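Here the complex is missing one protein chain, while the rest keep their positions.
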Amino acid sequence: MTLGEETARVVEKTEKDTNRLEAFSDGVFAIAITLLVLDLHVPPLTSIIHAASPGKALAGALLDNWPSYLSFILSFVTILIMWIYHHRLFQAVRRAETVLLFSNGLLLLLVTVVPFPTALVSAYLTTPAASVACATYAGFFACINLAYNLLWWVVTRQQPDMRVRKYFQGSMLISLLGFPSYLLALVVAFWLPWLCLSICSALWIAWVITAPKPLPEIA
Amino acid sequence: MTLGEETARVVEKTEKDTNRLEAFSDGVFAIAITLLVLDLHVPPLTSIIHAASPGKALAGALLDNWPSYLSFILSFVTILIMWIYHHRLFQAVRRAETVLLFSNGLLLLLVTVVPFPTALVSAYLTTPAASVACATYAGFFACINLAYNLLWWVVTRQQPDMRVRKYFQGSMLISLLGFPSYLLALVVAFWLPWLCLSICSALWIAWVITAPKPLPEIA
Amino acid sequence: MTLGEETARVVEKTEKDTNRLEAFSDGVFAIAITLLVLDLHVPPLTSIIHAASPGKALAGALLDNWPSYLSFILSFVTILIMWIYHHRLFQAVRRAETVLLFSNGLLLLLVTVVPFPTALVSAYLTTPAASVACATYAGFFACINLAYNLLWWVVTRQQPDMRVRKYFQGSMLISLLGFPSYLLALVVAFWLPWLCLSICSALWIAWVITAPKPLPEIA
Partner (left out) sequence: MTLGEETARVVEKTEKDTNRLEAFSDGVFAIAITLLVLDLHVPPLTSIIHAASPGKALAGALLDNWPSYLSFILSFVTILIMWIYHHRLFQAVRRAETVLLFSNGLLLLLVTVVPFPTALVSAYLTTPAASVACATYAGFFACINLAYNLLWWVVTRQQPDMRVRKYFQGSMLISLLGFPSYLLALVVAFWLPWLCLSICSALWIAWVITAPKPLPEIA
């Protein structure tokens, strides 16, 4: 075996195992984030072209759609942040163990569902059923947080390098904040739906600010 | 030609051939698994906000949707397990022969159809037509099992390395259980639809438990 | 610069350029092929559970859907074959020139549209408008053939290696058969819609049989 072939072999082995797992996960994230656009609808033609001032009617109809734009942006940002954390986490993964495949699968299952509770909130936020919609939303994200922490634990556990392990433990401690905060938000929702959403949004903002940096010299 | 260039050539050749096949397959799996979410619908606003207790009405409407959640989770897990086996199988594939492309294509065709028989079962399970729905479900998965075994045979056949061949023959023997079990389930469905589903679920659980480990030192 | 770094550089450069083009194309092919499933619908519940024999009614409704299954399989196989040829063609591509990006884009545009003429034929085949539906179908595939031959020409043109060029010219000569055959099918459609479809299907079968083998020792 020449040196060239040997190099090719090592390159291939180290990469192949997790590359497909990442490609599959990226696919699921990318599709979940893109399917959101199916909820944006052009205002129906008939009601608008028969209005006294069609231009104003169209502008009004577009502006009245704000809850669906808000829901779109909220879902998009949520999934994007989850992808960024997933991306950082998998920098340190070298082997696609079966337990990793399944815990990653659990997270992906919940990621694909994100648009559902988000649409629920945007549909019911201004109705008397807001409390149930917001509590469902908070409860769903409590589950996502559990799945994410499980995946984090599975990945960190298999790390042989002490420095990489430290890096994860340090930069992802804030993720553990999620579950108790979401539970609090769930309870609060029954009295103050808006406070529930504020807690959830505060968490996202905290996670954007503390988003982990790429692994620099190690790995 | 320098050593660097030669290395690059070898790396490229070994990878290129199957990387695209895997990327395409991953794409199909990822999309099939994500499209499932299109079947989850937010309860329609009008019936709920006019209820005596809108909060309870929304909670009730969400809970009444359980068959669609069950169908979603069942389809998701089914496709995920199929992806995991596909992932393990392709670890050992080095060349994208034409016969491999077509037998992989046949499996992908059936993977994309998975949501259809699953939705059929979840829609008709509590009706008098449950037997036909469950029999269709079992028959469809008998076909998937055939396609999977065909692909397994095509991949193993082209393996030059005896140890890799052994690895596949050992860990995938259980897959051959599928076809006779599904046929049994199909027949049983006409008397006991629930027993039919139990046989199918037992197979999935068996496949999760015996999911093949990554190829460790070989390849 | 050490040898390791230099190798890394060369590897990266040769791959990066076309890898993304292939990934993007694979994505489009994979999504187009998976979206087809959205046309398969579970028979509506109400008409079936009130039938005298719900089981038979469901079986009948499922069987009556045969045109949509046929259309699904036809579209799937069509896109799969196009992907296989695309896969073989790009084995020899090393640089993502701008003209290649656009001619590939033209082919992708047509690939994503494939389900449309296929659905048209499956909807109108048994009606008096079959001739127009079949002519549209043949005309559309004549355009795809043109786009495919253009891409083939762009790729072959940039090949410095004479043996690779020969390989393409030999194994893809049959693709040039497409355009005149589709034109013939288009004209024939106005008298014999079924003959039109037979010509189109014969072409697909010919292309499956003559599907190019992977580039073996060269490149």
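Chains: A, B and C, in written order; residue numbering restarts at 1 for each.
Following the convention adopted for this analysis, contacts are C-beta pairs under 8 Å (C-beta built on N, C-alpha and C of every residue); 3 or more make two chains touch, one makes a residue touch a chain.
From a predicted model like this one, the values you see are computed outputs, not experimental measurements.
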Selected from A:I31, A:L101, A:C134 or A:A189 as touching the chain missing from the view: A:I31
Interface with the undisplayed chain - residues on subunit A: 3, 6-7, 9-11, 14-15, 22-23, 26-27, 29-31, 33-38, 40, 42, 45, 48-49, 54-59, 62, 72-73, 76-77, 80, 83-84, 87, 90-91, 208, 211-214, 219
Touch list for subunit C against the chain that is not drawn: 3-5, 7-8, 11-13, 16-17, 20-21, 23-24, 26-28, 30-32, 35, 38, 95-98, 101-102, 105, 108-109, 112-113, 115-116, 119-120, 123-124, 127-129, 131-133, 136
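Note that only the chains that are shown with their structure count from here on.
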Cα superposition of subunit B on its sequence copy subunit C - rotation in ° rounded to nearest 5: 90
Centroid distance [mean C-alpha coordinates] between subunit C and subunit A, Å: 33
Subunit A and subunit B, separation of their C-alpha mean positions in angstrom: 24
Residues of subunit C touching at least two other chains: 7, 11, 27, 31
